[in-house]
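Note that one protein chain of the assembly has been removed; the remaining protein chains are unaltered in position.
Moving on to subunit A:
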Amino acid sequence: MFFDSALMDSIPRLFTPVLLAAIGSALCERVNVFNIALEGMMLIGAFFAVVGTYYTGNALAGLGVAMVAGALSGLVFAYFGVTRGGDHIIVSIGFNVLAIGLTAFLLGQIFGVSGQFDDPRIVQLPRIDLGPVADIPLLGDFLSGQSILVWFAVIMVFVVHWFLKNHKYGLRLRAAGQNDAAMRTVGVSPEALKTSALITCGTLCAMGGAQLSISNVTLYTDGMSAGRGWIALVIVMMCNARLLWVLPTALLFGLVDAFGFRMQGLGLPQQLTESVPYVLAIVVLMLVFRNRRARLAR
């Protein structure tokens, strides 16, 4: 059967990393920072989640280490992109290469391996069991037994949406994206707002990376983020950074990913199923942008 429990179970696992990165990206978009370093930030998160878990034996501590590394990543971006006023696209390109080099470098220095690190000390993030809900066919697999990050990501969509709409700082974030000079006249530093958005974005991306490395599997491989940061960016572009649209769109991509894995199980080569999300991204972008001028924050 195609729609079986394994497929339902895999959808939330697959859409969570993308959703977390997309929330971060939407925040950056709101403050007019064109951050295309999501990919590198996720990779950093995936790596440091494994490092933290390996040394503490506790997945939550590993997640904490990943979040700190992610926040620092955001800070690095902010230093070059905001403080020094560098071009965001170039900062992103540099950062993505830095993430690839740094993770490969540290993988060798810390664990003495290259390519992949796998150890029984790397444990999984806690899962939330919903009790009786788990017995409902299909829906139970979808909702129950998912990692805490799955629920965190879904709740964050609504929290950040509310924050941007109602909270003082949320409103300021939106204003900072539109008119820096006006912000300065009322005594608010747009640079500080942009930096805080980048730090939050880095943290969220790193959590997405952690979902990949210490929840979906318990190992680290080079280039583990595998383009998910770009998919997250595309989702945010499609939805014009509106978070309530980001959630269903991320779900769609999770579904496609899950179908892809299933098709692999049926013998379709991995390379073909893995390119489907990118082709889909291009096609959907074309449909969405056809009647809209590109709103590329630069």
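As a convention for this text, a contact is a pair of C-beta atoms (placed from the backbone, for glycine too) under 8 Å apart; a residue touches a chain by one contact, two chains touch by 3 or more; residues count from 1.
Rule of thumb we're sticking to: contacts and distances are computed from a predicted model.
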Record-based protein name (UniProt) of the chain missing from this complex, from "Ferrous iron transport protein B", "MIP18 family-like domain-containing protein", "Heme exporter protein D" or "ABC transporter permease": "ABC transporter permease"
Full-complex contact with the absent chain, from A:P17, A:G81, A:G140 or A:G177: A:G81
Option from A:F47, A:F95 or A:F253 whose C-beta touches the chain left out: A:F95
Absent chain, residues of subunit A that touch it: 76, 80-81, 84-87, 89-91, 93-98, 100-102, 104-105, 108-109, 227, 230, 233-234, 237, 269, 271-272, 274-275, 278-279, 281-282, 285-287, 289-290, 292-294, 296, 298
